[in-house]
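Note that one protein chain of the assembly has been removed; the remaining protein chains are unaltered in position.
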Amino acid sequence: MLMRNLTRAALATTGIVVILAGAASAQDKVKLTFLFDNAPSTVAMAEALATAFEAKNPNIEIETESRPGGADGDNLIKTRLATSEMSDVFLYNSGSLFQAINPTQNLVDLSAEPFQANVIDSFKTVVTGTDGKVYGAPIGTAMGGGIFYNIPIYKELGLTPPKSWAEFMANNEKIKAAGKTAVIQTFGATWTSQLFVLGDFYNVLAADPNFATDYTAGKAKYASTPAALKGFERQEEVFKAGLLNEDFAAATFEDGVTKVATGEGAHYPMLSFAVANIKELAPENINDVGFFAIPGDDAAKNGLTTWMPAGLYIPKTTKHEAEAKQFIAFVASVEGCDIQTQSAGATGPYLVKGCTLPADVPPAVADLLPYFQEGGHSAPALEFLSPIKGPALEQITVEVGSGIRDAASGAALYDEDVKKQAQQLGLPGW
Amino acid sequence: MRHAQRYIFGGIAIAASVVVFLVPFAFIILTAVKDRRQAATRSFDWPTSWHFWDNLVEVVRTQDFMLVTAFVNSIILTVASVTLLVVLGAMVGFVLQRRPSRWTPIVNFLVLAGLIIPPAVVPTIWVLQSVGLFKTLHGMILIEVAYGLSFTILLFRAFVATIPRELDEAAIIDGAGPLRLFFQVVLPLLKPVVVTVIVVQSVAIFNDFTNPLYYLPGKQNVTVQLTLFNFQGQFNTSLHLLFMNILLITIPPLIVYLFFNRQIVAGMTAGAVKG
Partner (left out) sequence: MAVAVAEGSVPIAKARRRSRTAGLYPSWFYLPAAIIFAVLFMLPTFASLFFSLTRWTLQKADFIGLENFAQFFREPFLFQGLINTLIYGVVTSGLKVVLGMLLALLLTSDIFGRGYLRAVVFFPVLVSTVGVGITFTAMMHPTQGLINETLASIGIKGPGWLTDPRFALYSVALVDVWKGVGLATVIYIAGIVSIPLEYYEAAKIDGATAWQRFWTVTLPLVQPATATVVILSFIGGLRSFDLIWAMTKGGPGFTSDVIASVIYKQYQAGFYGLSTAGNVVLFVMVALIIVPLSLFLNRQEVDR
């Protein structure tokens, strides 16, 4: 009897303690806000990371918020930073778009954070401000800008992935002769039109190693540098050769991904992250898609233009800097990488030391990885070597790619656009 | 003969209206009840399977019931701004028409300016911030009032001219002050044009996309038009959900219209076009 009473009392006390503890933690709970773009793979990844982090840190609650991508998103980020309304942690591009949000004024310096020791240096350079301080940590994987191809079509016609532009065009002719769409373009989503120009940068650098520096200094121009002009010319060439899908002017990114996966078209120039979208939109065809770099003139100098993943940043206006740093450190850890792989799939190499990919990656990713490995040939896209990227490129490439404007005048127009951006950034020499 | 003509023209007009006006709405409704794959083909055909309820639930539940929050916000925003617009706009329209003074040309000029000048977005954010109203529903309400005032004042001023001044004078004799005169005598007489203002402005404000996008950022502040973003991403568009969302957010303006349908033309007749 006594025993039972005691037990009951003990239980009751424990109950009270538990309740008290609960009350205390609810009171002390810090609420972090976390902003990211609304691409389904990002949303899945970000929410999985937030949930896992909350489980490990019961005193922190993360409120997630998604935003539009593309130019609308750029605008929203700039406005919210400028008006001190930014979330405690936000995801945004690295490279030139990162430079355009004025990091030295707006962001918290993360150079001295212990987790930076595990971040690969090549990423640090693309989230470093003009003052030499590191402001971000990587989320997601590195990517390549190249061409997805449909493996069954290649097998059927006995083709091999091209190493030079001439081989690529020869393949295209054979595909066209077989009555198929050789190249898919999707100008319904204008941003997808930039690949022939941006993804050709490895070849630009191969021909002119100083292009990025001269371009930043205002000395090298697209219109007057033959190697750089080539990207525009090739886009024009592909259009003029009549290789495109009938609905190229209206098709969207999802259409493009689906077409290349299901064999409605043979080639789709795109960033390699689209593997995640193939998995989502045409899961049964994920093994039918391969990937190669945009070829240049010389087959011997073949290599890939690469993109760094987005970064996580903390605005100076945050009230929870310590907790925000804790969250970022969690994302940029091996555990963080594994959660990303589980939630969004493996699309390329991570930029955190010790992170690994599962053995059974899709063929497109398997094609991508050798470029990154030691002895592989790759170079970062221009937006990671120079802070200047003109905002109107996607409209210009749509015009060049649909025959509204010729390559030379497109390149000249882009030079004007770049000049505006350089002046806005206040760079010397413009 | 005339009788036949009435039916012939009516028949032609109805047939044309079906093609021009009803087909797009049928397209919205049909797409809204399809599954993802069929909707993605953009075809105008009968749904192979019906997903009205599934799509509805998915749209409502997306992002922690964002649509519900959005409806609450949009309704508060619309009701509050339209109420303020009616009262403040009528006050200005009344005095403006009744008592010409040295202010009159200035007010007329400002009203016209308000109609013509495109709002300067960034400086407005800058101002809202300095008065602590950025990102608040109050601030957004005042913005909608500021942007809608010109049109409202024009409507009211034109209509006040049709109310005989003798009424005002009778009110003085009764010992009424300006507030009583305005709220008890004039405002009730303005009813037809009030209806017009309510319909036109509430539809405009409820359907406003651009202004909330800039002045009311943040998940908890979302308004209905911004929920369309949920289904139209850079990498991913779900047409079936997008159209279900369009369908759902068209219902409130439709109710306003059905409610005031008969009075709209009356209000326009009485106020708008008499000058």
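For clarity, chains are labelled A and B in written order, and residue numbers in each chain start from 1.
Throughout what follows, contacts are C-beta pairs under 8 Å (C-beta built on N, C-alpha and C of every residue); 3 or more make two chains touch, one makes a residue touch a chain.
These figures come from a predicted structure and were not determined experimentally.
Asks: According to the contact rule at the top, which chains on display are touched by the left-out chain?
Replies: Every shown chain touched by the left-out chain: A, B.
Asks: Using the touch definition from the top, which of B:L110, B:I163 or B:L187 touches the missing chain?
Replies: Only one listed residue reaches the unshown chain, and that is B:L110.
Asks: If I consider the whole complex, including the chain that's not displayed, which of B:V33, B:V194, B:V222 or B:L242 touches that chain?
Replies: Of the candidates B:V33, B:V194, B:V222 or B:L242, B:L242 is in touch with the missing chain.
Asks: Of the residues listed, B:M66, B:V82, B:V145 or B:V194, which one is in contact with the missing chain?
Replies: Checking each option in B:M66, B:V82, B:V145 or B:V194, the one touching the absent chain turns out to be B:V145.
Asks: For the chain not shown, which residue from B:T78, B:Q201 or B:Q225 touches it across the whole complex?
Replies: Considering all chains, including the one not shown, the answer is B:Q225.
Asks: Can you list, in ascending order, the subunit A residues touching the missing chain?
Replies: 71-72, 74-75, 78-79, 82-83, 100, 102, 105, 187, 190, 246-247, 249-250, 391-392, 395-396, 398-399, 402, 404-405, 413, 416, 420-421, 423-424, 426
Asks: Which residue numbers on subunit B touch the omitted chain?
Replies: 6-7, 9-11, 13-14, 17, 20-25, 27-28, 31, 41-44, 88-89, 91-92, 94-96, 98-101, 103-105, 107-108, 110-112, 114-124, 126-128, 131, 142-143, 145-147, 149, 151, 153-155, 157-158, 165, 168-169, 171-172, 178, 181-182, 200, 203, 206-207, 209-210, 225, 228, 232, 239, 242-243, 246, 249-250, 253-254, 256-257, 261, 264-265, 268-269, 271-275
Basically, only the chains that are shown with their structure count from here on.
Asks: So the centre of each chain is just the mean of its C-alpha atoms; given that, what is the distance between subunit A and subunit B in Å?
Replies: From the centre of subunit A to the centre of subunit B is 39 Å.
Asks: In their complex, what parts of subunit A are in touch with subunit B?
Replies: Touch residues, subunit A against subunit B: 37-41, 63, 65-66, 68-70, 73, 76, 79-80, 83-85, 189, 191, 252-254, 277, 280.
Asks: In the complex of these two chains, what residues of subunit B are touching subunit A?
Replies: On the subunit B side, the touching residues are 40, 63, 122, 125-126, 129, 134-135, 214, 217-219, 229-230, 233-237.
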